[in-house]
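Removed: one protein chain of the complex. Kept in place: all other protein chains.
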Amino acid sequence: MTPPRTPDELHRFGYLGPRGTFTQMALDAWDAAAGREQVPFGSVDVALAALRAGEVDAAMVPIENSVEGGVSATLDALATGDPLVVIGEVLVPITFVLCARPGMPLGEVRTVGTHSHAWAQVRGWMAEHLPDAVYVPTLSTAASAAALGAPGDVMFDAGVCAPVAARDEGLEVLADDIGDNKAAVTRFVLVARPGTLPAPTGADKTTVVLFQKEDHAGGLLELLEQFAVRGVNMTRLESRPTGSAMGSYCFSIDFEGHVQDARVGETLMGLRRVCAEVRFLGSYPRADGGRPGARPGTTDADFDDARAWLDELRA
Amino acid sequence: MTPPRTPDELHRFGYLGPRGTFTQMALDAWDAAAGREQVPFGSVDVALAALRAGEVDAAMVPIENSVEGGVSATLDALATGDPLVVIGEVLVPITFVLCARPGMPLGEVRTVGTHSHAWAQVRGWMAEHLPDAVYVPTLSTAASAAALGAPGDVMFDAGVCAPVAARDEGLEVLADDIGDNKAAVTRFVLVARPGTLPAPTGADKTTVVLFQKEDHAGGLLELLEQFAVRGVNMTRLESRPTGSAMGSYCFSIDFEGHVQDARVGETLMGLRRVCAEVRFLGSYPRADGGRPGARPGTTDADFDDARAWLDELRA
Amino acid sequence: MTPPRTPDELHRFGYLGPRGTFTQMALDAWDAAAGREQVPFGSVDVALAALRAGEVDAAMVPIENSVEGGVSATLDALATGDPLVVIGEVLVPITFVLCARPGMPLGEVRTVGTHSHAWAQVRGWMAEHLPDAVYVPTLSTAASAAALGAPGDVMFDAGVCAPVAARDEGLEVLADDIGDNKAAVTRFVLVARPGTLPAPTGADKTTVVLFQKEDHAGGLLELLEQFAVRGVNMTRLESRPTGSAMGSYCFSIDFEGHVQDARVGETLMGLRRVCAEVRFLGSYPRADGGRPGARPGTTDADFDDARAWLDELRA
Partner (left out) sequence: MTPPRTPDELHRFGYLGPRGTFTQMALDAWDAAAGREQVPFGSVDVALAALRAGEVDAAMVPIENSVEGGVSATLDALATGDPLVVIGEVLVPITFVLCARPGMPLGEVRTVGTHSHAWAQVRGWMAEHLPDAVYVPTLSTAASAAALGAPGDVMFDAGVCAPVAARDEGLEVLADDIGDNKAAVTRFVLVARPGTLPAPTGADKTTVVLFQKEDHAGGLLELLEQFAVRGVNMTRLESRPTGSAMGSYCFSIDFEGHVQDARVGETLMGLRRVCAEVRFLGSYPRADGGRPGARPGTTDADFDDARAWLDELRA
């Protein structure tokens, strides 16, 4: 199976479903997905497995929340198994509503269903307004709305979900914007099979996972120096257990620049030489359009000049 | 309220309940908790809030899993709010069983209830043996066993939990040791209010959370150099979002040594000077008893000698 | 013999003679030497030996020239033998004249006597104006003037020396200001026996010689990190052979700050721990009065705050 070579050739988009989640909102924000087939999956794992199997051409999954941190399922699914690459990112502001079947007053809510990540983000509001509410975990925020929206018994009185999910299920909103952190944002990435490399835009980001040669003191410092000495800025660094033993970590890192940039290429080669494994997870345009400040001596022109000079020395 | 000053003075121990979880196993492994009052709490947050309020003298909570990574709820609850300190750690090997009410054959299991972290650790086994099973989230692994053990309707056919929980609830074990990673270990920490500082043993660990002065490129490198230049080894590093904005992180770090060690003291002072905030989360004996290799020039004697020399220069 | 404890107690000043050298000009610029006994010595070695023997209380010697570099004799004499300390520095602009016995025309000069360092600084002028002149080495620039000023035979037709030397010897100046580099400056240091430590002024410098524990790759990098991590700026770094083998070096370093400054104290202690030997050569006011920009987190107040915080953690 030949992978699609350009974003335009992506026809089927998978996403972490069901409909009504923040992930669907991220997919809606991706222009090239408009009018294409969109397939919800029950988990990040299943969505990425379907992508690896060729059932979809790309998959939108959450990777990081500004309040809750990295999404382990996504980080780990990308770090192992057949290679996948990120080809784009979307930032979605997170707004939660408390909703219930029509007629349920706020004062009578005893049990609240939602996804554990969402519950973590509304704990403050709950402590103030529903201090005695019992939490019931659901598979997603949308699943809590869907359960309330469907006929029959449900295990909780109210749900916490995105406004759109409450609306779609015909639920009543008991309270708006109940997130403890009003600036909460979740970052989603569009993942594809290798072979799709977005062109550099000048405002790009690259994602890698680094496995150290051996777990030695100062090892991380050495890795970071590979970035620093080429003037490459990191924007995210997370350690993740490799699973082999307590205390054995790999590092999931985002940094500014595109694999086609000279400074990024040299950084990646340097990492490749000192790491046991460097897993390249793609270069793609930044959602915020931010361009790194140019550090002296790190532009492509600087690298070209240095290469020409070296070639002359060696001639 | 004066906090207890020594481990012996800890009388009431909270833990992440219910009974039958791995956290209870960790507490069982803590000798000083034997015969003392043990209070289960429904979440890490609630347990630590009770500790802060003085309702218990210490609380055992999970902080890190060798497969799933850091426990966000614990990391974040320690990083913010009134200060707490870790006074000990326990490593518990993680073994999962699939259990059901007596009489349920494996072949008829359609739905499986467990905690999402446990589900993540048995996905491989499930894909092989119960590929069509539907996952139902529960608040804890023990909660899935408790639901099956209680009379009445239950939302799933089988549960995934610790062997002890299945036994306590009188359930039948359909499959033993179903974790995908047989070496899985979870690290638990015993947390107390400040004022309890275990004495140095020579095999100690210290935990801190570092907030950078500003989020600048190379900032993490500078922080790590504070450790490197004093010969202090890190054993865990995790970034966590500060919540203020996407891309703003603090760093949760474990490192070898005790706050009473000279090299650790100077490292902490260095971090204090360059960070916006250093949150000290305690020095405590390592569960594995490992002693760091002595790097030349970093023993207390080396520091004493250097101090005496400096005092002479200044005299 | 008790060493003088304050600059005021210095009564006898040695210097690199004879009279009429730039070193005497440096001594003239040192207010506290005015009206005190001034003793010229034939070499840096002899001057410092006399200081060590207690024959003088201090000695003015050149340490660095902005054109010719470090003065090896001084650097090496300070780096070995009984300890001495620098208690002050003087910057002297260097101006050379070409002089001869009255009646000698420029066009007839065939041989030129001067010190080798001076000759190196007028090579450009000589190549242009006296391309065929033969160089005759003398022990000092003043010695060339003295030879011409004395009766009897002399081995050269003209000398290169300071204007004051030519005038004192009654010589005729054939050409003024013949140095190739008009901005040439020589830095002189006033050296004393240990026990004299000038008080901090806020614009101070400290000098050390560092001997590495073993000559390993990256060794210098480690030493420099001891400075960097405490925000201490170096202003001079010179490698000098230790004499034990080709490729074995020590490092002579000047840096901003006073041994009484907290950041300098910690840097020195760090160096002491990682070096085979740290030779402290004094803290003294900077001749240029320059004050380092305050780096955040490196003031004495920052160190005091960090110490108080640590003490509280340890309590």
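In this document, chain identifiers A, B and C correspond to the written order of the chains, with residue numbering beginning at 1 in each.
Convention: a contact is a pair of C-beta atoms (placed from the backbone, for glycine too) under 8 Å apart; a residue touches a chain by one contact, two chains touch by 3 or more.
All values derive from a computational prediction rather than experimental measurement.
Asker: I'd like the shown chains that the missing chain touches, ordered by label.
Answerer: Within the full complex, the chain left out of view touches A, C.
Asker: Which listed residue, C:H11, C:R123 or C:R291, touches the chain dropped from view?
Answerer: C:R123
Asker: Which one, C:P137, C:G170, C:G202 or C:P296, makes contact with the chain that was left out?
Answerer: Of the listed residues, the one touching the omitted chain is C:P137.
Asker: May I ask which residue of C:A29, C:A50 or C:V67 touches the chain that does not appear here?
Answerer: Among C:A29, C:A50 or C:V67, only C:V67 touches the chain that is not shown.
Asker: In the full complex, which residues of chain C touch the absent chain?
Answerer: Chain C touches the missing chain through residues 43, 45, 64-69, 72-73, 91, 116, 120, 123, 135, 137-139, 155, 181, 183-185, 187, 217-218, 220-221, 224-225, 228, 233-241, 243-249.
Asker: If you put the missing chain back, which residues of chain A would it touch?
Answerer: 197, 213, 225-226, 228-230, 259-260, 265-266, 268-270, 272-274, 280, 296-298, 302-303, 305-307, 309-310, 313-314
By our rule, only the chains that are shown with their structure count from here on.
Asker: Same or different: at the chain A/chain B interface, is the fraction of residue numbers used by both copies above or below half?
Answerer: Same, since over half the interface numbering is common to both chains.
Asker: Using just the Cα atoms, superpose chain A onto chain C and tell me the rotation angle to the nearest 5°.
Answerer: 180
Asker: Round to the nearest whole Å and give the separation of the Cα centres of chain A and chain C.
Answerer: Centre separation, chain A to chain C: 60 Å.
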